[in-house]
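Here the complex is missing one protein chain, while the rest keep their positions.
For chain A:
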Amino acid sequence: MKLELSRVIQGGARLGVLQGVGRTGQHSLKVPGCLLYTHFGTVPHLTQDTLQTVNNLPSVTQVTLSNIAEHQEVLEEFKEGFKTFAGLHNTVLYCSLHDPATRSPTGYATNKTVSVWGSGGRIELTASKFMALLKTVKPDWYQSMADGETWQTNTSRKRIRKSVDRTLAYLDECLLVHQKSQDLDGVELFGVVEGGDVMEERVRSARETAKRPVAGFCFDGLQTGSVDPALRTQLITSMTKELPEDKPRLLQGVGRPDEVLACVEAGVDLFEGFFPFQVTERGCALCFNYDVSPDPERAVLELNEEKHSAGDNVQPKGDLNCEDQTQMTSFEMNLKDKRYQDDFKSLVEGCGCYCCKNHQRAYLHHLLVTNELLAGVLLMIHNMTHYQNFFSAVREALATDKINLLKKRVNGEARNT
């Protein structure tokens, strides 16, 4: 893969296209962008028919070893790789270690192993088992094995140092196998940068990882809730200084729009697309504004909406209530709320997704109140669409110097309720 940058903003944000993605090199991915989040190759709640109603799907599908590891035997017998097994056509497969939407427990990594949690419990992986698994999965691209168990506050410096050392050791082991395997010919490997919340360790990890022949870099241990957002961007900046400009950077575990914007500005290119799923699971619909088109009438409306919602019983924007990832954010509307019972508007005006074109808030409210499965289907479609549109807006804003206006919209703008 080759990162072609069309714009680099001083000390930070980059705009461009990741070309030659996938074993056949046919695919591309615009950056900043996000990956298609799946459970075992399936976008949560969706079958092919419902998935295809979403127009701008990412070209890269993410699967995680936490879902896949327990099915190793089946895949080995199947022989043709995970893509074919899951009925995935015409997509690039990226394999990560953990599911970004769930927190893995800490205290299990060792010098030789990491653990993933499947439906049947903990599965321990050595580097060689990790690579064997990947050879069976046959992804187009994967992250190296990593010890990221530093996300808890008050992780000791010693522990953080260990995670950096281990991750580099795992990387070297993986690279050895990778380079020798015909099975992994044409497959890209990303190195994982660790370092907890300690600047020096972050720099060390980045510097050392950059010495290895990796196609790009994953930033681990910075997921939402693990570190103060301001510190996160500082740490990212310190890492990117050590990394080559022409290799992509993927930030793990961060999906909130405000955090995405801050991290884009710090030099992140790729994000995992799990945030729409989390919003869906709490019965909410994304509704934050990302429109930066010039429109004087809007400016007046903005002010009015701000005043109107002042009395709302809503969490303040930019709140640090990211400890609990299941908590509703200010970027979404809670459709279980009684106020939507007889609201016959579509979720978000002008959205154009299947849900907004065909259904109303009152119906979604009813589906949620009655615990109907269709709620998840429709919300997932809407939330994915909204989120993808947001990323388009990010790229558009970078291209037209409107990133500050976009930040204002996303952070300061009142909700579209």
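By our rule, contacts are C-beta pairs under 8 Å (C-beta built on N, C-alpha and C of every residue); 3 or more make two chains touch, one makes a residue touch a chain; residues count from 1.
Going forward, contacts and distances are computed from a predicted model.
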(request) If you had to name the missing chain as UniProt does, which of "Glycerol-3-phosphate acyltransferase 3", "Queuine tRNA-ribosyltransferase catalytic subunit 1", "Glutaredoxin domain-containing protein" or "Auxin-responsive protein IAA16" would it be? (result) "Queuine tRNA-ribosyltransferase catalytic subunit 1"
(request) Pick out which of A:14, A:30 or A:45 touches the chain that's been left out of the picture. (result) A:45
(request) Using the touch definition up top, pick the residue from A:117, A:331 or A:354 that touches the left-out chain. (result) A:354
(message) Given that one chain is not shown, which residue among A:200, A:349 or A:372 touches it?
(response) A:372
(request) Provide the residue numbers of chain A that touch the chain removed from this figure. (result) 39-50, 53, 67, 70-71, 73-74, 77-78, 85-87, 118-119, 341-342, 344, 354, 358-360, 362-363, 366-367, 369-370, 372-374, 376-378
